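Quick one: the structure is below, and I'll ask about it shortly.
Incomplete set of chains, arranged as in the complex.
Letters A, B, C and D name the chains as they come in the text, with residue numbers starting at 1 for each one.
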Amino acid sequence: ADKLTYFTWSGYELPDFHKAFDAAHPDSIDISVFGDDDDAFTKVKAGFRPDVAHPCYDKIARWNKEGLLQPIETARIKNWDSIFPVFRNLLDIQAGDGKVWMVPWDWGNTSILYRTDLVKDPEKSWNLLWDKQYAGRIATIDAVHDTPVVAALLAGVSPFDMTPEQLDKVADKLREQRPLVSAYTTDMTSVEQSLASGQLVAAMTWNASAVALKKQGVPVEFMKPKEGMLTWACGFVMLKDAKNIDLAYDFINSRLEAESGKALIENYGYGASTTSAFAAVPQDELENLQLPSDPETMLKSTVFTGPMKQNDDLAKMFEKVKAGG
Amino acid sequence: MATDALLRLDSVSKHFSGGIVGLNNINLSIAEGEFLSLLGPSGCGKTTTLRVIAGFEAPTEGEIRLDGKDITPLRAFDRPVNTVFQDYALFPHMSVAENVGFGLSLRKIAASERRKRVAAALDMVGLADKINQRVQALSGGQRQRVALARAIICEPRVLLLDEPLSALDAHLREQMQVELKRLQRELGTTFVMVTHDQTEALSISDRIVVMNKAAIEQIASPSVLYDRPATAFVAGFIGTSNLLKVRLVSRDASVLRFAAGTLSLDVPSNGNTDLQPGDGATLGVRPEDILVSYERAEGSVGASVESVVFHGRSLRVHLLTEDKDSLTADIPRQAEPAAMATGEHIFVSLRPGASCPILPS
Amino acid sequence: MSRRNIKTAGSGWLRWYVGLYLVFLYLPVALIPLFSFNDSVQAAFPLKGFTLAWYETLIGNETLIGALITSLSIGLAAAAIATLCGITIAYMDTQVRSSVARLISGIARLPILIPGVVVGISLLILVNLLGFGPSRLAIVLGHVLVCLPTTVIIMRGRFASIPRSIPEAAEDLGAGEMIVFRRVMLPLALPAIGSSFMLAFLTSFDEFIVAFFLAGTQPTLPLYIWSQLRFPKSLPTVMALGTAILVVSIIIAGCAELLRQRGLSRSMSSRA
Amino acid sequence: MNNEGVSLRAFDRTRIFRGFMLTPGAIVTLVLVLFALFLVVFLSVRVNDDSLLGAGVSLQNFVTIFTEPLYGLVVLRSLTIAGLVTLATVVAAYPVAYYLAFHAGPRRSLILFLVTLPFWTSYLLRVFAWKIVLAYNGVLNSVLMLTGLSAEPSTLFLNTPAAVVLTLAHAYAPFAILPIFVALETIPKSLMEAASDLGARPFTTFRRVILPNSMPGVLSAAVVVFVPTVGDYVTPAMIGGPTSTMIGSLVQAQFGKANDWPFGAALAVMVMLVILAVVLIVRQADRLFGSRT
């Protein structure tokens, strides 16, 4: 029998997340993982053809433009309606006619994680990552939809649509930061180790890192910057020439089961896209994880990283700035 | 095309990069079963000649024929020719036995038979006790003998030997010469040997090729080469001859009388020459044909002893005549004056009946 | 014994140096086992306490074992092919010296210049064109490409240093090119072959970017480790894994060495 | 006649052998290498339209590379770092190879094994280990503080070009040791004896006889270390900090985050040409110095 090929973030392939699928189709899934969804896109563009992939929302436009996706019929998604409306209605996933390009599954926040003992009572602002007194002891995330977005916010520019002049302003902001940064990285293992050791005093991280470090007793705080945390969401797409459509639907459905979302929340501290998942997690645990049970309200105070019109230009600019240009 | 030539070199030339001429228009034909020696000064092209025959160097011009067939395009392994290399070229990763047996093992000869022949070959070169040694642990002469055994064992049609005995003492060398000669006769193999040892060449060869400056000076049998060298170069090279500028004084039926200053030299004419009295010539006078004495005799010339070198059975004496000719003489130790010393004054004459090559002037 | 005073004089400091160098090589590596027994997710001093918990997570981890087997088989295959190509290309280049051979040898040394991403992407395109797509075979091809320059360079150096008269002597004794190669040149090049194979294997066993693009659904060990390393709490497990590999390779190599030495001491007895 | 038949067969055997010997190399180079080379060169003159192979033909990518000083700067930085890595690796490895070739005696295979053993652990893991050594509370800082050489831990070891050089010099150790060892091993002992005999002390013998004769190995090692290092991006990213960004990272980013394959390919072509030039210059210089490579 054919197997479903699933291409996902490393760590997001755990069987706990699709128990129902495994029960219905034992030994029917082949998994391939990636470390960031830019690499994933590159590999798929070069010809890798999984059935289902797991990019994030801000990349959907790029995948679509390349003609890599096929629409998913929401009618075949059993739990479609239990998905939070904010995610269900995301602009760029609409494929019309009861179809979507992506079925949202996970979401979370990006902010500054800092050592409370080494950074005393900081102003609640992203500006901490631009603070010269911490030169060399700051790390930030090496992705267009993170650091440049923040730089844009601080430069007073809309991250999602900007003129070339505004892009220059963002570039200047990033250049200002570069000498202070000890590392641009997506490697949270290193970042967490460095925060724990004191090599770093503050770093842009995802909320899972905050949860993990606190659990180890490291004195850290996940900041709520006045400019707003970044919120991201990711989900499942079906590739254009997917061979195992039925399996794909079964798989996505299994991932939308409450227990799947619950496992996600409890394992990583990231939000699931379904209300049912939240309902399944005890309230105090959610509080522990600083996860609001309603992303809708949270999103009022955070910046949702949707598609950026100038994504590629920003990316190129960001690369140059990092290299010293 | 001589039909009885086994091996022919037709107008073979070899130019190396950098404009160095290794061989210059070599013509040579070698008969089946012949023992041919290449003789000549260092760098004259002897090794190059062998390499061209063996197939390691493609001649720049000319062709090589074996049995009348052009083998110029053939690779070394397709030529029924084996070589004893000047630098031995033993396989460092093989034992003595493996080196010697290498050729046989290629010919699909049964292991037992091979072992027997390897043992026999090593026996012949006196290395039976080194059979399992690594070749690095051998002395120079031992290596050379392994190289010899390795080439001989294959019984090729033509065996090329590049100074195969140069690292051996006279004793072993003579023994090996006899062995080589015996082998050659028994197997009917054609031998082409490079040597720098004139005596060796004279004693072992059917014919000798004397080379000089990438070209052939003379090809002849040992005695012809010795007695009638074609050029002064050959005369000088073969016999350590004194080359004397002489003038023909008179001649009769059997004897030519030459003179070099006051020294008079009577040489058997052997129906030789059409020199007329008064003509100039060059005479090759061998050291052993020079007699010395404390007394002046008719036709002798005074000379002073420049140096005396002990050669065992004889003394090699370097002389300077009153006519300022340098002469080398070999004086038997038993002869008078027995104890010659540097600076002495003596008289020199030519041994009566000595046959001196008369060379083009 | 024989040349002792000649050979080892002045080697005193050299021995020290080699010792220090080994410390340098092992300093970071030795930390890996150390932290694999440390009862903390943080790989930092001071050590917390002793635990075997990280090893427990290794046992029965099918993905991991699968990745290990994948990497070993890919490494062996790629190293074998790359070494084979290295030997043949270098041999044809230095011994036969035909223009085709030289051209191939020149081209074969170029991939070292091509960035890994490009190798990965182009081979992914190629294997899709060829029809078998991303797979172990694809990674093997990718790694052959990556290792080829190294093997060719090493083998060329070795073949070039063998005096010409050695193959000539073999040829003279009637050995055709194949036999010269097999019985003379190959044995003489053995240390270089070993080195080539080792380096190619190490390269493949460690290679990441090409493998990322060419991996289908069977990750190689570096891919697996890398994906694990993205989870801070997997770090000790990965350390345990690294330690296990280290120990197993010590055992395997130790056994091989023992066998070899036993074989050697037999053949050495007649040596100088 | 008979003879002819034999030699004809031998001729065929040679042909078959040569064919056989050429085949693996030819397949691999002509199919794999040329395809990859062709693709990168082809892409480099295309215009990015986000599609797989781009569109049109243009030299614009190269114009950009040569007009923006950044790329020159990064290439220079890459060459410098790679040069330092190569120097450090080769210089550090040479004595080890030397020891292996001439002094190790029966310990040779053991040490060879010891030298390659650390590289059985994953590279990523080793980099992590280096981080532990170099970190704020790492081994190096602890040693410095314990010995009183410094009062407080330094953050200056990690995320610097020096860390990259150190890590890479470690990572490439066997790639330097083995080729040099192979080269040293082939030098006839009699050459060293001859030098010593003429009055050369060990160091002079080394410098004037052993070193020149081992140059082929040293150059092989240098190439095998230098070239991949110039294009490396994993190590700088993991342990080098922003000031160590190398050209490999830029190429990588064009194929990934920036999604401009043609520009990435152009960068790659440029780097390849630069490296090729460096290697050729070094080889030429080596020839001038009379080595027999």
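Just so we're on the same page, a contact is a pair of C-beta atoms (placed from the backbone, for glycine too) under 8 Å apart; a residue touches a chain by one contact, two chains touch by 3 or more.
This structure is a prediction, so every number in the text was calculated from the model and none was measured.
A.B. asks: In terms of the labels given, what is the subunit stoichiometry of the entire assembly described by this structure file?
C.D. replies: Complete complex, expressed with the shown chain labels, is A x1, B x2, C x1, D x1.
As a convention for this text, only the chains that are shown with their structure count from here on.
A.B. asks: So which chains count as neighbours of both chain B and chain D?
C.D. replies: Chains in contact with chain B as well as chain D: C.
A.B. asks: Which integer distance in Å separates the CA centroid of chain B from that of chain C?
C.D. replies: Computed value for the inter-centroid distance: 56 Å.
A.B. asks: Quick check: how many Å separate the C-alpha centres of chain A and chain B?
C.D. replies: Those two chain centres are 91 Å apart.
A.B. asks: Using Cα averages as centroids, what's the distance between chain A and chain D in whole Å?
C.D. replies: 37
A.B. asks: So which bits of chain B are touching at least two other chains?
C.D. replies: 75, 77
A.B. asks: Please output the residue numbers of chain D that touch at least 2 other chains, ranges allowed.
C.D. replies: In chain D, residues 10, 14, 52, 128, 135, 137-138, 255-256 touch at least two other chains, as defined above.
A.B. asks: Report the residues of chain B in contact with chain C in the complex, numbered from low to high.
C.D. replies: 54-56, 75-77, 81-83, 85, 87, 89-93, 102-103, 106-107, 132-134, 136-137, 150-151, 154
A.B. asks: Which bits of chain C are touching chain B when the two form their complex?
C.D. replies: Against chain B, chain C makes touches at 163, 165-166, 168-177, 179-180, 183-184, 187-188, 270-272.
A.B. asks: Which residues, counting only chain A, touch chain D once they are in their complex?
C.D. replies: That would be residues 36, 38-39, 41-42, 45-46, 62, 65-66, 136-137, 142-144, 178, 181-185, 187, 189-190, 193-194, 197-199, 312, 315-316, 318-320, 322-325 of chain A.
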